[in-house]
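See structure below.
Here we show just some of the chains, and they stay where they sit in the whole.
In order of appearance the chains are A and B, and numbering begins at 1 in each one.
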Amino acid sequence: MSFHTISVKTNRQTEFVDISSRVAAEIQASGLKNGMVLVYCPHTTAGLTINENADPDVQRDMLMELNKIVPFQDGYAHLEGNSAAHIKATMTGLSVTIPVQNGRMTLGTWQGIYFCEYDGPRSRKVHIQTIRES
Amino acid sequence: MSFHTISVKTNRQTEFVDISSRVAAEIQASGLKNGMVLVYCPHTTAGLTINENADPDVQRDMLMELNKIVPFQDGYAHLEGNSAAHIKATMTGLSVTIPVQNGRMTLGTWQGIYFCEYDGPRSRKVHIQTIRES
């Protein structure tokens, strides 16, 4: 159906940015009624996930714990110094796929789509692709 | 092609529930021959994965280790007390996508589709969307 790229500006080293309304706007612009949307992160030190959009403490706890599980420094060889960000990207995943019904994503009540910055702050891109049910 | 929602009842705080046969039944009911199926979890403290369906010890080991990597209590701020479940959901992922050929998923010999409960027991929903190859 359609393919668009949006820009996402991050402001911290690690940060979750809610992009749900921007994905919804692309679906509306595409005219898609029934099918799915593929949201894709073309970077290697950031990812995409779906999680709670109500209490901001959830995002803070998630980042705190991910940063504890994968320490920023841990004897990594990669000279750029951001190996932890690469690992977190793979643990989170580089894309999310969501069903679309009657022009709306079937997100749960508390679900939001988050761009997961693990090596910011940076200017990032996200691809949004709709696929029609056929 | 089709979109249906199934209910999944979980019985423990953390638990993997095999939903493979229920996904297969939805594909058969949809009449899909070739394409893919998107299985989607609309919750934020549960996920979906694909893993071994032979020895139940694998699921037990996986839950034991995930619960060790992401402790239930770890100085989280979120007052609801289930931040660990949110983190495990993101680490696992909220959806799985599987090719369908000749009406059957191309699951490997030992693969099953698991609903991953991280904050149960609860009554949960899972969306199943088929997309035809066109």
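By definition in this document, contacts are C-beta pairs under 8 Å (C-beta built on N, C-alpha and C of every residue); 3 or more make two chains touch, one makes a residue touch a chain.
Nothing here was measured: the structure is a model prediction, and the numbers come from that model.
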Hey, this file places 2 copies; any idea how many the whole complex holds?
3
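Following the convention adopted for this analysis, only the chains that are shown with their structure count from here on.
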Matching the CA atoms of chain A with those of chain B requires turning by an angle in degrees, to the nearest 5, of 120
What's the distance between the Cα centroids of chain A and chain B, rounded to whole Å?
19
So in the complex, which bits of chain B are touching chain A?
1-3, 38, 40-44, 69-70, 74-80, 83-84, 86-87, 89-91, 93-95, 97, 125, 127, 129-132, 134
Under the stated contact criterion, what part of chain A meets chain B in this complex?
34-36, 49-52, 55, 57-58, 60-62, 64-66, 68-69, 91-93, 96-99, 101, 106-111, 131, 133-134
